[in-house]
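All protein chains but one are shown at their positions in the complex.
Should a chain be cited, it is by its letter among A, B and C, assigned in written order, with residues numbered from 1 in that chain.
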Amino acid sequence: MNTPVTDKDMNTLDNAAFRTEIRTWIEANYPPELRNPPLRLHLKENWPWYKLLSDKGWLAPGWPREYGGMGLSPEKHVILTEEFERHGAARLNDHGISLLGPLLIKYATEAQKAHFLPRILAGQDIWCQGYSEPGSGSDLASLRTSAELDGDEWVINGQKTWTTLANDANWIFLLVRTDKTVKKQRGISFILVPMDAPGVTVRPILNLEMHDEFCEVFLDNVRVPAENLVGEINQGWTMAKALLGFERLFLGSPRQAGYALSRLVMLAEKLGVADDPVLSDQIAQYALDLADHKLLFASFLREIAQGNPVGSEISLLKISQSELFQRISSTMMDIAGEAAGLVDPIFAQGALNPAGQFLQARPTTIYGGTAEIQRNIIAKQVLELPG
Amino acid sequence: MNTPVTDKDMNTLDNAAFRTEIRTWIEANYPPELRNPPLRLHLKENWPWYKLLSDKGWLAPGWPREYGGMGLSPEKHVILTEEFERHGAARLNDHGISLLGPLLIKYATEAQKAHFLPRILAGQDIWCQGYSEPGSGSDLASLRTSAELDGDEWVINGQKTWTTLANDANWIFLLVRTDKTVKKQRGISFILVPMDAPGVTVRPILNLEMHDEFCEVFLDNVRVPAENLVGEINQGWTMAKALLGFERLFLGSPRQAGYALSRLVMLAEKLGVADDPVLSDQIAQYALDLADHKLLFASFLREIAQGNPVGSEISLLKISQSELFQRISSTMMDIAGEAAGLVDPIFAQGALNPAGQFLQARPTTIYGGTAEIQRNIIAKQVLELPG
Amino acid sequence: MTLNTSISEREENSRMISESAAAALADGVARARGLRFSSPGFDRAQWSEFAELGWLSLRLPEDRGGLGMGVSEYCALAQQLGRALVPEPLIGAIGALGMLPDAALTEVVEGRRIVLPALSCSADSPTELRAGKLYGTAVHVPMAAGADAFLVRLDAGDYALIDASADGLTMDCANTHDGGHLGTLHFDGAAAEQVSNDNPDTWEDATLATAAYLQGVAEASYELTLDFLKTRQQFGKPIGSYQALQHRMVDLYLELSLLRVSIAGATAAIDDGATGAARRAEVSRARARASRAADVICRQAVQLHGGIGYTDEADIGLFLRKNMTLQASFGGQSMHRRRFYNEKGVGQ
Partner (left out) sequence: MTLNTSISEREENSRMISESAAAALADGVARARGLRFSSPGFDRAQWSEFAELGWLSLRLPEDRGGLGMGVSEYCALAQQLGRALVPEPLIGAIGALGMLPDAALTEVVEGRRIVLPALSCSADSPTELRAGKLYGTAVHVPMAAGADAFLVRLDAGDYALIDASADGLTMDCANTHDGGHLGTLHFDGAAAEQVSNDNPDTWEDATLATAAYLQGVAEASYELTLDFLKTRQQFGKPIGSYQALQHRMVDLYLELSLLRVSIAGATAAIDDGATGAARRAEVSRARARASRAADVICRQAVQLHGGIGYTDEADIGLFLRKNMTLQASFGGQSMHRRRFYNEKGVGQ
């Protein structure tokens, strides 16, 4: 294979040495102008970082080394992510790396793996994920985009939405309905589609930050070869669900709340209200909530690092961090006073942007399963409440 | 009739004059030792007040004058209640007055009215209300206590609970199931039972304040004459529901929250923490919540005074006042520190009793329909949400 | 000024102004969306229509050529402005108008000249008038780019009236999320006229009207969300049938109900003659409640809309953005909570 492979197995390092190596390298190499971007970057913006990681062989920490990944243990993977986040490294167009790659490795044919995996590592293919649909937000399994076999081609019709950075991608992986006669989770398959196929149209959606991070993708009689189906037919739901574990952990990372709290403290100082007793009491409570949240995050991490299965209670992390992030961002707004509505940072230094933090906090209780859905899941699957 | 009747129709007074007359009289006559009792008084304790009101002809403000009541308009009735509450007047054993009386006046035969109403006014009969059952708390209509006609007697079997001051009463009015074959609200009747009938047993329930305000009432083959049924058979549910309006208004009176807030402020002063900025900010919010709640209460009152029908949105009042009362009482506990657990007032003067307020606040979101049931009602009947 | 109009008269006036405003603003939210992030962010033609409808002079006493209406009527109008997310800075302009000398009134009342208030100054660069020349920096001036003149509060307390085109006045504008902007005005010896404050209640009115504007924002957000809950289907039924969402909506309904009575209580008390501390307490109670209620309602409205609520194309986001911008306008929650408590106590 032509893909870059690291020359050593970094699992052999102890955690501290591993952390130091990551930190040293990123401090020496990360493009300074890309630190802590206020909005998610498009490919053309983050490409220097993608290329750096690709060349270094660090693009796919979780993939096995035989496929060009770093083959890191979950524990080391988390350390790497912590160090990236600590430095304020931008998130990449990573759906091919973190979602599609592991799925292909587990379910695809050798031919599919040999073709697609190296192209991800080299940055030749940038993938986006086509799961959600306008009528199926929380109820993902009710999706209606259909694929019908016509000779040796799938004919795909339907519409996907919330497709992150579809406007950057040249491929999309889709969940589509291939059997309408069975119960809704059962008739779903997993199909790969090039974005330049006739009938594929992308329409960016502006979000509340006036950013086009999400898109709608329309599929109108799109034809792809039969071999673009991955795994068994009608097993797409099961395959997609099986790969969510690590993603779900990161939705509960203390990063956003921690960053917001540090900005709140800086903002209070800049505004000269840091000694206000009511504000101090609130900040103390946030500091306490954040400290306990970090312990909760660490406890899940430890389970994963020890190879223990982590169940639905991991949804607690997402609820805890997203709602804390929202509380902190609301306090930033409160103390910003009349400047709370400003689009640009109110103090350029330190990028103190209360409205930006406030708006960024909004979707954290919506995407990846709303806070309400997360509570339903815990109630049913962890607390085993009836109904 | 032998009942005391006031010599004048007090509706002819203007509101201010009416208020003054009530206030003057209560200040001159109310037994000082009964002001602001920490717990609900038993009959033997509140009897002097019962007797005073009975003699004065002010015991039944809402009953028509022809039946020995004051015949007050809702507006004046509220003024009277405000003045009683303002003076810290004890609540009486008032189920006969406020619940049974209006129901008899509306639905009973002339013979029933002539017999029972004067006895209530004279204090000869003290009534309690037998609605709730152990298995039917929020779901009152699922009650199972049954009455079967055997010749010219009803034979009653079952159990009632949360029967307020049943241990003081010599009569009980019951909702009982008289038809098990129809939908649950339909087969319920309204029956009057003397507490000394064979088969009636009362067992007091201690509550969290270690007070026996509530009782269980067991009914074991209790026989009463057929004519003890009020209104039509199987219409008991409809009759009982129709009389709830005014009661529901008073569950939302700002009295408890207002009293608690005044105690919180006194407590803060006594403890020397009144200038604590965090506490002050909390108290300011409570003061604001109380002021707005009073306006909300007044807006409902105005509707009632104008004779407009008030629907299920009146449940808002109960939610608003009870949850505010709870928040205030929690802050009392917070500032009381190590003394928060004490049974007796921590400062005798002013009866500053954080734990007492805290415990009294607990059931306000439970009795008369839990806060959850109230929200269900508003969601369905006011917001017209589906399902 | 017609004092002590009866409650029924006020209710009738309020109903009329509310209806005529609703009619005049029928294309409300779509118009507001279209004007976002333009300069000056609002429509002068529309401003003239508002002036013709008498909105600018609504609070001006009849003996000064105004309609002499009460705050009840003013707040009825402001609610409609909020429901339609009207970007024109009417509340500021009406406040400034109440302070203007008679000679300056006519053009302003007729909508030909827009005078906006600049009430805050930079701590580093206080506004001062020396020998008819203005110095210093005014900050957070809403919709400054659309003004013909500014009524500038001087650091010492009085006011100065200055032409927007005056030499020695420069302006920076920073966009706000509602599509408008806040101006920073730098005065470097610009010619200005001193105006003495003879109407201290004009900013009290503006504060209360801002509360009413936020009430309109909250009401419209609530209604959009209630509709959404009744129509949006997930798992085979409308999401409004889920109890957790129902209870959340009831909480918003309670907050909205408290806001309604709070503002109605304040307008009634003031039109009945409340003055001084009593008046300030009424205004602050309503203003604090308005920020609180609008904030919780707009935030929850976006949450209850789910992913759709996070898109710019959904109208609900416009209400959230307006709420963000107005939270602290004429004083935020904590300031008014404190002022209410200082003026009123616990009200026992």
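Please note the rule applied: contacts are C-beta pairs under 8 Å (C-beta built on N, C-alpha and C of every residue); 3 or more make two chains touch, one makes a residue touch a chain.
Keep in mind it's a predicted model, so treat the numbers as computed, not measured.
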item	value
Shown chains that the omitted chain touches within the full complex	A, B, C
Among B:Asn93, B:Ser132 or B:Thr145, residue touching the chain not depicted	B:Ser132
Per the touch definition above, residue among A:Ile283, A:Ile304 or A:Leu352 touching the missing chain	A:Ile283
For chain A, the residues touching the chain missing from this view	258, 261-262, 265, 280-281, 283-296, 298-299, 313, 316, 319-320, 372, 375-376, 378-380, 382-387
On chain C, residues whose C-beta touches the chain left out of the figure	242-244, 246-247
Chain B residues touching the omitted chain (full complex)	132, 135-139, 142, 161-162, 205-208, 210, 214, 278, 326, 330, 333-334, 336-344, 355, 358-359, 362-363, 365-367, 370-372, 375
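In this text, only the chains that are shown with their structure count from here on.
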item	value
Rounded Å distance, chain A centre to chain B centre (Cα mean)	55
Numbers and ranges of chain B residues touching at least 2 other chains	281
Shared-contact residues (touching 2 or more other chains) in chain C	242, 334
